[in-house]
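Let's turn to subunit A:
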Amino acid sequence: MKQISGNSSRQQRISLKLASLAVALLGASALADKVVNIGYSGPLSGGAAFYGKDVQSGLDMAINEMNKAGGVTVKGEKVTFKLVALDDRYLPNETATNVKRLTSQGIDIIFVPHAGGILTVQPLTNRDPEFLLVAYSSEPKILESKNPLTFMLPPRYDNYLQPFVSTQMKAFGKKLGMVGTTSAYGKQWAEAITGEWTKQGGTVGTNNGVDYATTVDYSSAVTKALAEKPDVLFIGGPSQPTALVVKAAREQGFKGGFIVMDQAKFEQMDTIVPRAYLDGSVGVLPTKEFAGTQVFVAQYQRAYKKIPTSEAALNYMGMNVVAKAMELAGTTDDAQAIRAQLNAAAKALPQSKTVYKMLGVSAGGHADAEFIIASVKGGKYTKLRVNTVFK
Partner candidate 1 sequence: MPEVVQSEVLHSGSELLRVEGLGIRFGGLHAVKDVTASIPAGQITAIIGPNGAGKSTFFNLISGFYKPTSGRIVFQGQDITRLKTHEVVASGMARTFQTTTIYKELSVLENAMIGHRVRTRAGLLDALLRTGRERRDEQESRDAAMTALTRVGLAAHAARPAGAMTQEGQKRVGIAMALASNPKLLLLDEPAAGMNPEETVSLMTLIRELVAGGLTVTLVEHKMSLVMSLADHILVLHHGQKISEGLPAQVSRDPAVIEAYLGSHAHGGQMGQTATGAAPHA
Partner candidate 2 sequence: MLEIRDLSVNYGHFTALHSLNLTVSPGEIVVMLGANGAGKSTLFRTLSGLQRPSGGTATWNGVSLTGGRPEFNVANGVAQCPEGRLLFPELSVEKNLRLGAFVHRKDPAGTARELERVYELFPALVEKRNVPAGSLSGGQQQMVAIARALMARPKLLLLDEPSLGLAPLVVEQVFEAVQRVNSAGVGVLLAEQNAYAALGIAHRGYVLEGGRVSLQGSQQQLMTDDRVRSAYLGV
Partner candidate 3 sequence: MLGNAGTKSAGAGRFKLGTWGWVAVFVLAALVPLFGPSGYLLDIGVNIMIYAMLAYGMNVLLGYTGQLPLAHAGFFGIGAYTVGILTLKAGWSFWLAWPAAVALCAVLGLLLGLVAFRTKGDAFSIFTLGVGVIIMLVINKWDALTGGNEGLNGINPPAGLEVLSKGVGLKLSAGFYYLALIALILTVLAVARARGSVFGRSLIAIRGGEDLARSAGIDVFTHKLRAMMLSTAIAGFAGGVYAVYVGFLGSASAGPAMTFTVLLYLLAGGLGTLAGPLIGPALLYTLTQSLKGLQDYQYIVFGPLLVLLIMFAPQGLAGLWMKAQARRELAAVTGKKGAERA
């Protein structure tokens, strides 16, 4: 138990007792001078477990690589990392409980991959004890709260809107059908894409969004949307159901294009439906199609036996940026100091740790990664440039 960093106090020992089972399982690597625990609260069971596990794999991979390399050097001391992952079943209140548990174990960096959980625990970051919240969610409200200890990893989705819409409107026509998921994020996307589509002069059909998590069969929603004869369909939610929506639409004779919300990943979708079905879609370029990601992709696949998505990749990078920021700040437990070095760390991230090109971290705490979107044509991904619209 000595690996736990930070000032040991009575309260920590009390919570340690409670968490003894967890800690016992964590074990300890006695090789390094110091082990820093990194917290993670995400859905590890239930319907969103696959998502939580993808994020976890990315973090895990980053930590394993750094540890294998002997750790990072902070103030002359070799530091290795240990991931403390807790299940919150996607429930914000459980995220809050997990975060309190993690902070009372002296953990100062906590990754949370869902908007509800992030928004719930944001007010906790600067209460005693402070911690750095690494947020993996594109929800704009996360930045709006101007929380000084939040580090938001994914790019905001509003960057995608303009190129998605203009590409598809040009290619297929002016009528948009809506079959997105009705998750909070999905609804925002739907609203934004509706706005952008109308702005560029198109018409939007009735919103036929369905909850991708609870719908047993998507065909009736698709049938309803197709009844309006749209040229383009807006779809998206988790990759697998999204692929099934594509399938249902194609099978019902839809010949138009898809705008695929960024939550869905082409690389996962094309394991479920023929690539040909995806022809005419715009969405996020698969991670493996990015330049220079081959090593990451190969290693990830070897270690976790699954396709690396941007979930894994961005959290992998996020962890590396945080470690780098610790080096630069010369501390492993001062969240403020680490946060202050994130921009420098992002810029200094070595090529070997870069999956997507990192431009830096904005003053608001937002990772500015160069993101590439793609359209699918003839089974091939064609890159589309994104014009960054946010600061």
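As a convention for this text, contacts are C-beta pairs under 8 Å (C-beta built on N, C-alpha and C of every residue); 3 or more make two chains touch, one makes a residue touch a chain; residues count from 1.
Picked so that all candidates are chains of the complex that A comes from, given by their letters.
Because the structure is a prediction, the values reported are computed rather than measured.
Student: Going by the C-beta definition already given, which one of 1, 2 or 3 is in contact with subunit A within this complex?
Tutor: 3
Student: In their shared complex, at which residues does subunit A touch candidate 3?
Tutor: 10-12, 14-15, 18-26, 44-45, 85-87, 90-93, 96-98, 100-105, 115-116, 119-120, 123, 127-129, 141, 182-184, 186-188
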